[in-house]
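Omission of a single protein chain aside, the complex is shown with its protein chains in their original locations.
Here is subunit A:
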Amino acid sequence: MRKKIIFFVLLFVFLILVLVGIFLKQYDLIYNFGRFICFDCIGL
């Protein structure tokens, strides 16, 4: 029972985080990072 509670509480927390991220449109941020060559990644 304890395992189930921990599992579902954590799942709930992470899903809330995802929803908050979607609400804040963080996918647009991620898109803007990824759509250009990342000069940090390639060492320039």
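By definition in this document, contacts are C-beta pairs under 8 Å (C-beta built on N, C-alpha and C of every residue); 3 or more make two chains touch, one makes a residue touch a chain; residues count from 1.
Heads up, the rule we're going with is that contacts and distances are computed from a predicted model.
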Original post:
Which listed name, "Cyclic lactone autoinducer peptide", "Na+/proline symporter", "Large ribosomal subunit protein bL17" or "4Fe-4S ferredoxin-type domain-containing protein", is the one UniProt assigns to the chain that has been left out?
Top reply: "4Fe-4S ferredoxin-type domain-containing protein"
Original post:
What is the set of subunit A residues that contact the non-displayed chain in the whole complex?
Top reply: 3-4, 6-7, 10-11, 13-22, 24, 26-31, 33-38, 40-44
